[in-house]
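Once you've had a glance at the structure underneath, I'll fire off some questions.
As you look at this complex, bear in mind that one protein chain is not there, while each of the others sits in place.
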Amino acid sequence: MSYRVGIINITGYAGMEAARLLWRHPGARIVAATGRSLAGKRLSEAFPHLAVYGDFPITEELTEDVDIVFSALPTAESAKACLPFVNAGVKVIDIAADFRLREPGAFEQWMGGGNPHPAPDLLKEAVYGLPELNRDSIGAARLVANPGCYPAASVLALAPAVAAGLVGTQVVVDAKSGISGAGRGTGGSFGYSEVNEDVSAYKIGSHNHQPEIQQELGALREGPAPKVTFVPHLVPMTRGIHATCYAPLARDVSKGEVFEIYREFYKDAPFTKVSDVPPHTKHTMGTNMCLVHPAVDERNGMLVAVGVLDNLGKGAAGQAIENMNLMLGLEQSAGLDLPAVYP
Amino acid sequence: MSYRVGIINITGYAGMEAARLLWRHPGARIVAATGRSLAGKRLSEAFPHLAVYGDFPITEELTEDVDIVFSALPTAESAKACLPFVNAGVKVIDIAADFRLREPGAFEQWMGGGNPHPAPDLLKEAVYGLPELNRDSIGAARLVANPGCYPAASVLALAPAVAAGLVGTQVVVDAKSGISGAGRGTGGSFGYSEVNEDVSAYKIGSHNHQPEIQQELGALREGPAPKVTFVPHLVPMTRGIHATCYAPLARDVSKGEVFEIYREFYKDAPFTKVSDVPPHTKHTMGTNMCLVHPAVDERNGMLVAVGVLDNLGKGAAGQAIENMNLMLGLEQSAGLDLPAVYP
Amino acid sequence: MSYRVGIINITGYAGMEAARLLWRHPGARIVAATGRSLAGKRLSEAFPHLAVYGDFPITEELTEDVDIVFSALPTAESAKACLPFVNAGVKVIDIAADFRLREPGAFEQWMGGGNPHPAPDLLKEAVYGLPELNRDSIGAARLVANPGCYPAASVLALAPAVAAGLVGTQVVVDAKSGISGAGRGTGGSFGYSEVNEDVSAYKIGSHNHQPEIQQELGALREGPAPKVTFVPHLVPMTRGIHATCYAPLARDVSKGEVFEIYREFYKDAPFTKVSDVPPHTKHTMGTNMCLVHPAVDERNGMLVAVGVLDNLGKGAAGQAIENMNLMLGLEQSAGLDLPAVYP
Partner (left out) sequence: MSYRVGIINITGYAGMEAARLLWRHPGARIVAATGRSLAGKRLSEAFPHLAVYGDFPITEELTEDVDIVFSALPTAESAKACLPFVNAGVKVIDIAADFRLREPGAFEQWMGGGNPHPAPDLLKEAVYGLPELNRDSIGAARLVANPGCYPAASVLALAPAVAAGLVGTQVVVDAKSGISGAGRGTGGSFGYSEVNEDVSAYKIGSHNHQPEIQQELGALREGPAPKVTFVPHLVPMTRGIHATCYAPLARDVSKGEVFEIYREFYKDAPFTKVSDVPPHTKHTMGTNMCLVHPAVDERNGMLVAVGVLDNLGKGAAGQAIENMNLMLGLEQSAGLDLPAVYP
């Protein structure tokens, strides 16, 4: 018995990575996939690195009968494509940001370019797909909003501290991302010669992952959510997110106690591990793993919580497959128990 | 039933990659491993990226009873370490170069630094571990000499043409390698700031992979081996070999005919594929795949045969596992049917 | 008339960069240089990229009569080497950290490994060599402590805001550095294959640049220095520092007002420019330029001040030459008015 998966927009990096990871999945397989630029080609022709994969044609629309759909369309295009499947009773995982912000109006403000959300009713129903926080509700959901790559790293880095009351009213998230986060087929400012040997910040205080992080941290405690200042940076590598999160400690706590809180929080999480030393993005390459490291700058009473992951793994396609496993009642780690590709 | 594997020097890149690839192997598992610098540590402590792996201690000497041994020691140190296992009836795969050159005296000249080979008798018995050429004898061997990363790419790129009599007396192999080929723990001239944004050639005409390529091409035809001029280059990437091989065509032949010869030659090879277009090293990343592309510069009657692979995959650890599969009577592709990690 | 410069340890990256930049300096030239590993070689032999430079031998000790000395020795080795020159009345610029922290005991605690400072009296006299803050006292100094690469970027990013009273009691500095900051000849963990495709934090809350930043920001205002949490990161590029500095705004202020404050503060600085958009490290490559960009996350009342520079330029050798110009009464920008090497 093998579940039937459809992928909308397999030709982007997240879609391609989902295909790679599903290749040896014991309980699910791709049976249909769409892709605008490459519709009409066969998968192995479009992507030689997937030639080992059982081949099938890339189409304009999903044509096969499927049990679950991944949408890897760009944000603000995805919701519309998801709707018919949800309505038809097919489980849906939206890898885009369309169903992540629950507050009415947030879509319009942060990502819709002034246009209202195309399915506000579904917004309420969508479950935020971070199993470390919402394992059970993901299992019961018919629509899951897969977390953004930056929020996945940031929320996992901060969640135990917020839940334990260590974090006060203000949080800074300084995040560094590999370039594949910008997507495939992006030229111009993402050309090799432009971003190689360069670091730069962008969308300071205006990236739509800022309210996403704030919403999810807020859900972890009573009272108001901490205010989140989020600054994303591009660094010259292909894959990887490194989120460094800063929060003045709300109460006195020893380093050892902080580690204890983190270890306890993640003791049952198959894909989030607490690292004794500052982790390397490279140690998550090609996997669904998130490594977190809570440090304390004792001189200044500051929590420094680091989270690292592969933006296409736990930051996108790996996370989507973990969510799929939960939604379909499969083993949570099915198809995902891989060591990192290193060096 | 699962065969028991021992790895000598798991702490180098080839040893680590063998561990990564064996992780989900259906018929073999690592039960013991040595490593000089990290002896005494547990695997997961030494290499966080392998923490998903069933844990075991790294030791000074192989202590477990094993069915097969991989030696990933440096060249000229490996033969001595392999001997006791061969003598004890344990199958051995030497990832170093010690058993590759069959001619007496070649070891001394090219890699022994003037010292004679420590086991000349075994030299005759060792089988060159390239299954595309020697599948059956590998299956029957008790000692396999795993090919060098450059020769694997070069010989696979040229073999069909040499076997078909398209190649005359002279061959040029211009090869480009990622830096991981230089090994782990190498500092100084392999420091990031030295090799980043740089290309350079080294050991022009004096690398020990030159006689290795020549020996294996010579075995493919009657008469003398073609003379091989081999020039390796370092390029700023971690993994990947790109071998561009040039040979004046020995007879008139159309592009189509050349492709036909290549397709026929590799029609049963699970890990060498003929590509219609110049292949990318990236399309083999993390896999045991070799992509070859035979082009013809018709104006000049020159064959240009390209071979690309991952130097730690088909160029080292992946190839070793493929050889292990054949030696143990397992499926040739067991544990190796992975899509590339891309981008 | 041309001043005579001696360089202690020209064989490190900072020393080599000083040589490169002094090449076309109109008023100073290198006449002697030491270098441990390469003593006895001529400059052009040790460093082919400097072959265009007037050649001279690298020696064990400075032997020529010189007007000014740059010490590019490692921190905690430099002070001892500087002493004889200061005592002999030769002007000295210490590129290491030995004379930067003025508080007695700070050297011992942060960088001396428990050993006391070898010249505590000179500590009081040394001037912190950031001309944007201390132009006149640098001009009068006989010993200048050249700023660290991280502090140069961070202090320049924050100084106008601190001086204007916009910054309260707590500051976070999240800094990203290219690998050349780790120095030349560093192997192991700075090997290409280890740091390529990787981001990691290190020395969280324990790097000796933390008290350096705090000291210099404290000097900009009455009352206590802001507490500084400093986290350095390594990113896979050769040159460049990107410091992202976060400070809750101490009073209401508009974005426009902040820019006005910054522009006014740096209106006479030849090498620090206020950028309207988030700057790129690449835009400073090979130069003595620092680009700063003060952003405001208005939702959260947070100042986000970015500073970027070339760690070997304004972060080390370029800054040293700017200080030399001031100490010798030359034009402040002599030899340094170069466009960046881009792309």
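So that you can tell them apart, the chains are marked A, B and C in the order they are listed, and the count of residues begins at 1 in each.
By definition in this document, a contact is a pair of C-beta atoms (placed from the backbone, for glycine too) under 8 Å apart; a residue touches a chain by one contact, two chains touch by 3 or more.
This one's a predicted model, so the numbers in the text were calculated from it and none came from an experiment.
Colleague: In the complete assembly, which of C:G35, C:P160 or C:P279 touches the absent chain?
Modeller: C:P279
Colleague: Among B:L83, B:A163, B:A219 or B:V235, which residue is in contact with the omitted chain in the full complex?
Modeller: Among B:L83, B:A163, B:A219 or B:V235, only B:V235 touches the chain that is not shown.
Colleague: Of B:V296, B:I321 or B:L338, which residue touches the hidden chain?
Modeller: From the options B:V296, B:I321 or B:L338, the contact with the absent chain belongs to B:V296.
Colleague: Quick one: which of B:T75, B:N146, B:S193 or B:N325 touches the chain that's been left out?
Modeller: Once the missing chain is taken into account, the touching residue is B:S193.
Colleague: Mind listing the chain B residues that contact the chain we can't see here?
Modeller: 170, 172, 174, 176, 178, 193-194, 196-202, 204-205, 227-229, 231, 233, 235-240, 242, 244, 246, 248, 278-282, 285, 295-300, 302, 304, 306, 308, 343
Colleague: Which positions on chain A touch the chain that was left off?
Modeller: Answer for chain A: residues 13, 178-180, 182, 184-188, 190-197, 236-238 touch the chain left out.
Colleague: Could you please point out the chain C residues that touch the chain left off the display?
Modeller: 13, 16, 19-20, 23-24, 47-53, 180, 184, 197, 238-239, 273, 275, 279-280, 282-287, 289, 291, 337-343
Keep this in mind: only the chains that are shown with their structure count from here on.
Colleague: Report the chain closest to the protein's overall CA mean, measuring from each chain's own CA mean.
Modeller: So the chain sitting closest to the middle is A.
Colleague: Would you mind checking which chain's C-alpha centre is most distant from the centre of chain C?
Modeller: Farthest from chain C by mean C-alpha position: B.
Colleague: Most contacts: which chain pair?
Modeller: Looking across every pairing, the one with the most contacts is A-C.
Colleague: Taking the mean of the CA coordinates per chain, how far is chain B from chain C in Å?
Modeller: 46
Colleague: Using mean CA coordinates as chain centres, what's the chain A-chain C distance in Å?
Modeller: Centres of chain A and chain C (C-alpha means) sit 38 Å apart.
Colleague: Hunt down the residues of chain B that sit against at least two other chains at once, touch-wise.
Modeller: 13, 180, 184, 197, 238 - these are the residues of chain B that touch more than one other chain.
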